[in-house]
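What follows is an incomplete set of chains from the complex, kept in their original frame.
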Amino acid sequence: MYTDLTGEALLEFTSAVREPEDFDEFWAETITRARAAAAPVVVERVGAGLATIDVFDVTFTGFDGQPVRAWLRAPAGAAAPLPTVVEFIGYGGGRGRPTENLYWASAGFAHLYMDTRGQGSSWSRGDTADPVGAGPHYPGFLTRGIESPESLYYVRLITDAVRAVDTAAELPIVDPERIAVFGISQGGGVAIAAASLHEGVKAAAPCVPFLCDIERAAGITDAYPYREVADYLAVHRDGVENVLRSLSYIDGVTFAKRAAVPARFSAALMDAICPPSTIAAARNAWAGPTELAIWRFNGHEGGGPVDAEEAAAFFRHTLT
Amino acid sequence: MYTDLTGEALLEFTSAVREPEDFDEFWAETITRARAAAAPVVVERVGAGLATIDVFDVTFTGFDGQPVRAWLRAPAGAAAPLPTVVEFIGYGGGRGRPTENLYWASAGFAHLYMDTRGQGSSWSRGDTADPVGAGPHYPGFLTRGIESPESLYYVRLITDAVRAVDTAAELPIVDPERIAVFGISQGGGVAIAAASLHEGVKAAAPCVPFLCDIERAAGITDAYPYREVADYLAVHRDGVENVLRSLSYIDGVTFAKRAAVPARFSAALMDAICPPSTIAAARNAWAGPTELAIWRFNGHEGGGPVDAEEAAAFFRHTLT
């Protein structure tokens, strides 16, 4: 069943999200602080039993210098420098096993697959802590630290993502002029932010991205994780304005207005988790050139492997 | 539908939980550290619009000196010292509004209602942060910090509870010789721990308590929050032994063996959330005298208001 706008109404949808006055300063300071606290990257080869792909365990420093893990995969013995995809992971998942997620390296890219702090226990395992505590929050990650942008979990995660791009650019196997970001759902939302915040990103492919027009999403879907906002505010009834203000610092629509590189979005008309109008809001606000794949009969799985293949083609075309 | 053992099988059930060798040391050190880091209690009167009850906003220091909130309620203008109930809250809830939970003070007790760190966003609001970060965990609180007892969320919460009893004993309105602990579900599990760890507790009434024989519970129920353990271990497949070891430091059965004061338990035969055999395991292991109310046709609501009334009668009888 279609869950949201379709046809022309979808293609033309714009949303007027709250934009904090100090949005750019806030992010500039946050990232500056993370870079100032940075420690050297650690890269260790992993014996994953793979003949065609080399896998490395990467530890870099993200928000406030806190350690973040990633897998780096590349075609075995490939000659550097390679076009590179930095990928962010969907809600609840972690970087998994070295033997998983072989597509990008098999396709000839260097692939930095960033772990998600604190997550990695719902559907694929993670190895990165979120060493920062939180005020009262609904179980889940969207309301963690929601009392201010300074304490917001997603500010830390997005900062990690920016630092992952920094890290990629330093790796010998990576061609720093050919870095793209990719992600599905939460990973897509984080990719939008990274593409907006980091000049080193040359292309982006957010698939069915989360974190776009969050205020609208909280009103039009009952599905988690957007529903965490309503669950939290159902109890913290006097926190509505403050919470919506906090969330406005991580909204994909506001990031999109500041993103100039080519982007390929995807959205699915039967998606109840990331309603297509919220994705269209980000895509339609994007400052650079965009494509939008609309999956008419899909839910949140969107284009699945086809989204990845089309993103690969898009990156091959764009990263030149 | 009965969810577990009934009749004699229930009354005689014993379980052989893992008991860490350093259980007593671990807790002695943890509590010593918290007390060493303690700051003075802050008590402020709250204007709640109540004629018959005085309400105070209490801030004390719990685990590692971290601030914890509570409401103190007492009959308006009552002459100190009063028999006192320290109550811990069920999973997901917080201390709520000053105008809620008026039973114990109306019944003539001083009532210290401790907020639950980090929670308080699912069904009643909380005001206490959990300022400690965590490794990868399943959304929820049972797997937070589960990689070691040192980092385990529930170690912090139980330490807060011990400190809440310390705090109660210092309050002028409280008769330090007549302090009891009470709690439902998670609150009951925490009450068991507090009664075991703190000599100042003179009676306990855990109602349908959580956190008892956690390993068994994780195998016999699909209901949350016990199910968080299985969800986490489904992803962290190599963590089984380590996780079960961590959890053994907070198991109510092990605390029960060390608890000598009179206790009134309740369990419900149709409870899928805290299966009655896990509660019987704690009750049957309890070192002091016990009573057990079995609610034959109830689920996790157990005896509801009757459990509270019977606990009050039990405390009146015991705290003398």
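For clarity, chains are labelled A and B in written order, and residue numbers in each chain start from 1.
Assume contacts are C-beta pairs under 8 Å (C-beta built on N, C-alpha and C of every residue); 3 or more make two chains touch, one makes a residue touch a chain.
Computed from a predicted model, the values in this text were never measured in an experiment.
**Student:** How many copies of this one chain make up the entire complex, given that 2 are placed?
**Tutor:** 6
One rule holds in what follows: only the chains that are shown with their structure count from here on.
**Student:** Rounded to the nearest 5 degrees, what is the angle of the rotation that puts chain A onto chain B, matching CA atoms?
**Tutor:** 180
**Student:** Whole-Å distance, chain A centre to chain B centre, using C-alpha means?
**Tutor:** 38
**Student:** Okay, in this complex, where on chain B does chain A touch?
**Tutor:** So the residues of chain B touching chain A come out as 92, 94, 118-141, 143, 231-232, 235-236.
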